[in-house]
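With one protein chain held back, the other chains of the complex are shown just where they sit.
Entry: chain A
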Amino acid sequence: MTTSTRTLGGLAPATGRASAPVPGPASGAAAGTAPRGGALAALFHATATQAGVAVVVVLALLAALVGTAPFARQPTQGTEILVPAYAAASFVLETLTAALLFAMFHVQRSRALLRLAAGYLFAALMVPAWALTFPGVLSGLGVDAGLQTTAAIAAVRRLGFPLFVLGYALAPVCSDTSPRSLVPILRTVLAVAGLAAVCLWLIVEGRPVLPGFMADDRDVTRLWYRVPAVAILLYGLAAAILVWRRRFALDMWVCLVLVSLTVELALMSWLGGATRLGVGWWAGRLYGLAAASIVLLVLLSETTTVHLRLARAVAAERRARQDRLTAMEALSATIAHEINQPLASMVTNADAGLRWLGKAEPRIDMVDAALRRIVADGHRANKVVVGIRTMFMTGAQEREPLDLGALLRETVRDKASEARAAGIAIDLDLDPALPPVIGNALQLRQVVANLIENAIDAMTATAGRERRLRIAARGAERGEAEVSVADTGGGVPPELAERIFEPFVSTKPEGMGMGLMFCRAVVEAHGGRLWVAPARPRGAVFAFSIPTALVPTNAPEVSR
């Protein structure tokens, strides 16, 4: 490093380094992970394909480095003319990369992306000035910026970029939750442009006091070698932080960029003797350009994927909202139907009663029957309303620890006379060690009452069998309690077993087809499940599980 006295004013990203001739700490870290794509993929949360591409690119870079090394010191003639072309390519690549990163930031709101984009933008903005001041490039136009200007610009660019990358590496992982807006992007662009302008202005205005990087148009002084050395140290530091933090797949590509920059600097500053326009000087730049192109392509496909995913998420959200709307529509149609049915029946019964009453010989027996049906219909409509109120009333989401056993005993007591009238024997089998559950007492009681009523109806509908209602509760594993209501009725036909929880589906001749839908909604809102199974030797078992209060961690909010 110190041997060669000649130096070059490299383009911003491309210059030498201070210590070892081969990649410094930066590339060391990245290259160390390179040979094993799988490990690399795991390290950066990247896909195996991405890791494979990265490994191939790193290996190709190293191979190119080795292959070019013997010729690196050969000078070239008349290649100044290529400098603007290289600068243009570099400018376009870096601007595009910055734009893509800004676009990614716009979607993902990660400050890290903003810093990286700023780094690329800064590097890109320094390129034109570097090319314009490059000795011999624009001499035809009479531009003479002075011996040290180009090298100073290159040094600022070389050292500025890794500083931005460091900022990227140190950025917090969490995303900004502020609403999507272009303001932070615009602010960053303006700030970077201002910074670049200030740097250039200082360099141009401070020409007389610029450090002496260049001995002549082509060769550097020893002072220059500090620039690539510091740059490579910064690369290494950034790469080490990236590997250590293991954040996301983009980090792997940034590490790849750091490796390619290290290779570039190695070729230009040490292997190429830091001579401007030599084989090593050019080769290093071209390899860097190629690596940058690959990373740009990767970013491009990443961005496309991100936008695709975003579009898909938006579509999914829209679908979910549609589903919710449809469910609401179905529910309101159900409610309308369930209330309208008894209403219609009441009206017709009343009409019939009036007609029987208005006859020449009024049929009091028929009027009596009609009035009784009206009473039953009124109760039925009320039941629907109560069910809806229980489901939607304020405080329905309030949960507290409950004694499940007491709740079951009370509900059974409420239903006992109804069961006795139907000739049904009730067994209540409660686990003495039943844990308290978390829930809404009113709603759970409604669920149990509903299941008991269903069981009574099912058994009343069948004749000549033993009528036995068995209600059991026990603590299940995984912090749940399980309640089952078994009857000896006709059972649920297998084809209806799952559909029976849908609105309008019922096995009862006069069933509303709403009770079980309500039960399931309540149980699931409690974080539990409700299901039906056949009972032996006949009948059905309806059972539900519900979280117990023994798992207090956020249990009250388990509702889905």
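The criterion applied here is as follows: contacts are C-beta pairs under 8 Å (C-beta built on N, C-alpha and C of every residue); 3 or more make two chains touch, one makes a residue touch a chain; residues count from 1.
One rule holds for everything that comes next: contacts and distances are computed from a predicted model.
Asks: Select, from "Nitrite/sulfite reductase", "Sugar ABC transporter permease", "Cell division ATP-binding protein FtsE" or "Response regulator", the UniProt-recorded name of the complex's unshown chain.
Replies: The chain we cannot see is, by its UniProt record, "Response regulator".
Asks: Check the options A:304, A:322 or A:340 and report the residue that touches the missing chain.
Replies: Touches the omitted chain: A:340.
Asks: Taking the entire complex into account, which one of A:216, A:317 or A:351 touches the absent chain?
Replies: Among A:216, A:317 or A:351, only A:351 touches the chain that is not shown.
Asks: Considering the complete complex, identify which of A:107, A:249, A:306 or A:366 is in touch with the unshown chain.
Replies: Among A:107, A:249, A:306 or A:366, only A:366 touches the chain that is not shown.
Asks: Applying the definition given at the start, please give the residues of chain A touching the unseen chain.
Replies: Touching the missing chain: residues 333, 336-337, 340-349, 351-353, 355-356, 359, 363, 366, 369-370, 373, 376-377, 380, 504, 506, 509-510.
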